[in-house]
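The complex is shown incomplete by one protein chain, all other protein chains being positioned as in the whole.
Per-chain numbering from 1; labels A and B assigned in written order.
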Amino acid sequence: MTDTGRGRKTLVVGGARSGKSRHAQSLAERAGGDMVFIATAQAFDGEMRDRIARHRADRDQRWRTVEAPVDLARAIAAADAPDATIFVDCLTLWASNLLLGEHDVDRHLREVEQTLAGARGRVLLVTNEVGWGIVPDNALARRFRDIAGRINQAIAARADEVILMVAGIATTIKESARD
Amino acid sequence: MTDTGRGRKTLVVGGARSGKSRHAQSLAERAGGDMVFIATAQAFDGEMRDRIARHRADRDQRWRTVEAPVDLARAIAAADAPDATIFVDCLTLWASNLLLGEHDVDRHLREVEQTLAGARGRVLLVTNEVGWGIVPDNALARRFRDIAGRINQAIAARADEVILMVAGIATTIKESARD
Partner (left out) sequence: MTDTGRGRKTLVVGGARSGKSRHAQSLAERAGGDMVFIATAQAFDGEMRDRIARHRADRDQRWRTVEAPVDLARAIAAADAPDATIFVDCLTLWASNLLLGEHDVDRHLREVEQTLAGARGRVLLVTNEVGWGIVPDNALARRFRDIAGRINQAIAARADEVILMVAGIATTIKESARD
């Protein structure tokens, strides 16, 4: 099974500034094909706008960018094709958008799981670990940790491959053989 | 050496919502025997009460539950038997109880270490990593990180097996052969 395997799902997980997006992007660009970048980020403020613009400048011109702050399942389904390479960045911002927009997390997560199960393209998803600090003071932050952790577990369970990033170093922590 | 090995001590470590308790519980239920769940949680508020009740509902009826917010060594010793499977959830709440109750952490930790060294049953312990965020503003939180980290290191050093959980994926980071 090569890295470019169609239908293969890879989750890249790690802390902030651990090199997650860069690693997932390099795997995606190696896979090639019809490359779709699905951004879950919303540009609420200048800091986030700068970050989005910087990330966009980092990607090469082969990428088509789609914004999907909430309807991630629909965006993945729309981009999916046997020749597609889909790069979702990132599940943690999606979790945050679901929480702050008071969307039904269970339903949205279930739809993404189903879409991934049926996807024919190569899919790479990036997510943050956010639960390794002390318990946050405020209840909203605790709910966010719960939701983000739940999403990470669900997607990791369905991924063929899970890669942990620490200081830019990739370690494969799950690897499923596929036919 | 099988998973059901008597006298074997396993520490399962990870961030919040990383699937630690679920994984330790599934290892414990596979081991079988006389199953004792030692809960260190204290139901201070509604949020914690809900979490405790939810976790209790997740466990099957074979489990006997013992509460040990502070005297963990005594609870383990009381539950221990060649046929026992003891599941301690979790060391981080225990650390918090020791700190907030102004108990002697060193003495309590030493007692738990000695009890584990002599335990004849299968013991599984769950703990949180809490030191991977930025340094907390308040001194109490910093003391808590220090104590929780010290406990984790001490128990990991004495465990036969240490398992790191990330997004529900288990990675064995320590594995000792046993006679």
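Heads up, the rule we're going with is that a residue touches a chain if its C-beta (ideal position, glycine included) is under 8 Å from a C-beta of that chain, and two chains touch if they have at least 3 such contacts.
Worth saying up front: this structure is predicted, and the values here are computed from it rather than measured.
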Residue among A:108, A:145 or A:174 that touches the chain left out of view: A:145
Contacting the left-out chain in the complete assembly, out of A:17, A:49, A:62 or A:110: A:17
Per the touch definition above, residue among B:53, B:100, B:140 or B:157 touching the missing chain: B:157
Touch list for subunit A against the chain that is not drawn: 15-19, 47, 129-134, 136, 141, 144-145, 166-169, 171
Contacts of subunit B with the absent chain, listed as residue ranges: 11, 13, 15, 127, 129-135, 139, 142, 145-146, 148-150, 152-157, 162, 164, 173-174
